[in-house]
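Only one protein chain is missing; all other protein chains are in place.
This part shows chain A:
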Amino acid sequence: MSRAALFVLADGRFPAGGHAHSGGAEAAVKAGRVTGAASLEEFCRGRLHTTGLVSAALAAAAALGVDPVELDGAADARTPSPALRVAARKLGRQLMRAARATWPSAELDALAREFPKGAHQPVVLGLTARAAGLGPEDAAYCSAYESVSGPATAVVRLLSLDPFDATRVLARLAPELDRVADRAVEAARGVVAGGGVDVLPAASAPMLEVGAEGHAGWAVRLFAS
């Protein structure tokens, strides 16, 4: 398989439903916690080292061939907010459709049968990377990058932020993305080495969880989560 498959999967235009989600940025903007490029960077940094790390490790483990059903349970355990569980499964289902159409695979088919309404998105992402012939590092990078690129593009729309500022934020986070992806892969290898899914990171961001619960009840909003 081609390494260039990584670009196909990581492309923000890969049609897997992400454009309708802000990764908690809409709630943070409304609460006044994100008001411009500097606070966007802090928001993204926080998300990267918590949700981003957890998602990247789940994705890397799925890419290594760890049982996706077990990983889905591990994802649930690491996602206290019911609203975020719903969003993760919705996105997982949408990614599943795009993945099966793009890289048909018996493993993806089996997971789709197991979770007809969607498994957690990072698990599907890892299995998609596997179907595309990519490795755990690729899956971890995709997932970690998504954890910050989603909010950054959402804030461009929410605050009419200068898109160059948002892109600069992502570039400045690049060295940290490397470290998060490394840690994620290391943890995933620990699962395979016999540690089981309990060795996966369980970092959490309470404000993201709280914000998501509030956001799910809003009558007027631009993003689904």
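Quick note on the criterion: contacts are C-beta pairs under 8 Å (C-beta built on N, C-alpha and C of every residue); 3 or more make two chains touch, one makes a residue touch a chain; residues count from 1.
Definition applied: contacts and distances are computed from a predicted model.
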{"item": "Record-based protein name (UniProt) of the chain missing from this complex, from \"Imidazole glycerol phosphate synthase subunit HisF\", \"Ligase-associated DNA damage response DEXH box helicase\", \"Urease accessory protein UreG\" or \"Copper resistance protein B\"", "value": "\"Urease accessory protein UreG\""}
{"item": "Of A:R45, A:R97 or A:R168, the one touching the omitted chain in the full complex", "value": "A:R97"}
{"item": "Per the touch definition above, residue among A:S22, A:S81 or A:S149 touching the missing chain", "value": "A:S22"}
{"item": "Options A:A4, A:A171, A:A193 or A:A219, residue touching the unrepresented chain", "value": "A:A219"}
{"item": "Residue ranges of chain A at the interface with the undisplayed chain", "value": "13, 15-22, 90, 93-94, 97-98, 100-101, 104, 109, 154, 157, 219-224"}
